[in-house]
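Data first, discussion second: the structure below is written as structure tokens.
For this depiction, one protein chain was excluded, whereas all remaining protein chains were kept in their positions.
After this line comes chain A, so read on.
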């Protein structure tokens, strides 16, 4: 099963290598996030400038993971529409191989994106303040989030048969999820009930934990969610994996159209 998954990982990475224009596209998006949000929003905020970008960057890191979900779902849905998945399914290879391969390829890609983002961040004045160990722990949490979102993406890709529909579905979900989180605005500044949603949002957990580990501003609030950000940033993704992992495998098995 592991070996089959590894072969699939190779397949997905070769796809990236053979379509280099895609690499440019998926690096532009996060860079755009940093520049647009960092400078445009930063200009309108009271804290302003570098301080806002210090606050924002962990949010952009998490947001990039979220948009990766769309790419995963589209890739899976496209695959299934093609006959090649039929061949995989008629072979003795483990049925989870396609998903394991997708997961590892996504993580590899996320790692590359993170590198680009970190470099961009450093260029616009963001920094980590508590040493490399904590910073790496934060990156670990981001990758864990990506893995969880990758499971959700695989599931979405297997249930929605058309890649175009997938992209139509992803955006309306992703957008409010980022807006109702602590990415741009601290939950304490929102009206009570919105603040509660924002504080319990899985994205917020990872963002808050990253701010804490990087030593960036914006750690605060005395809700349980805010004081246990790191625990939540581990629990939320694990819960998503526990739910959507098996769901994805099951719906892949049920492709017996």
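Heads up, the rule we're going with is that contacts are C-beta pairs under 8 Å (C-beta built on N, C-alpha and C of every residue); 3 or more make two chains touch, one makes a residue touch a chain; residues count from 1.
Just so we're on the same page, contacts and distances are computed from a predicted model.
Student: Among "Amino acid ABC transporter membrane protein 1, PAAT family", "ABC-2 type transport system ATP-binding protein", "Tryptophan synthase beta chain" or "Ferredoxin", go ahead and choose the protein name stored in UniProt for the chain not displayed.
Tutor: "ABC-2 type transport system ATP-binding protein"
Student: Would you indicate which residue among A:93, A:112, A:169 or A:196 is in contact with the undisplayed chain?
Tutor: Here the residue in touch with the unshown chain is A:93.
Student: By the contact definition given up top, give the residues of chain A that touch the hidden chain.
Tutor: 3-4, 7, 10-11, 14-15, 18-19, 82-93, 97, 256-257
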